[in-house]
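Here the complex is missing one protein chain, while the rest keep their positions.
Then we have chain A:
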Amino acid sequence: MSDIASRVKAIIVEKLGVDENEVTPEASFTNDLGADSLDTVELIMEFEKEFNVAIPDEQAEQIATVGQAIAYLEKNVK
């Protein structure tokens, strides 16, 4: 697992209060991990803070699963 992936997972475990083994690449924040719309916004903000990136709203809307978050960050974090 990449460094980015493990940091992403740690944030999700912390913020959503879920078990680490639930945080699979396919897991959807809202359907599988119990996030509501505010939780999702908070997660995106935590990713921005952790990786020092700005994720535009239109891109953030496309990030619905753990795997999508990791893929986006791996592509955009320098």
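One rule holds in what follows: contacts are C-beta pairs under 8 Å (C-beta built on N, C-alpha and C of every residue); 3 or more make two chains touch, one makes a residue touch a chain; residues count from 1.
As a convention for this text, contacts and distances are computed from a predicted model.
Undergrad: When one chain of this assembly is omitted, its UniProt record names it as which of these: "ABC-2 type transport system ATP-binding protein", "ABC transporter permease", "Ion-translocating oxidoreductase complex subunit B" or "3-oxoacyl-[acyl-carrier-protein] synthase 2"?
TA: Its record in UniProt gives the absent chain the protein name "3-oxoacyl-[acyl-carrier-protein] synthase 2".
Undergrad: Considering the whole complex rather than only what is displayed, give the residues of chain A touching the chain that is not shown.
TA: Interface with the chain not displayed, on the chain A side: 15-17, 38-39, 41-42, 45, 48-49.
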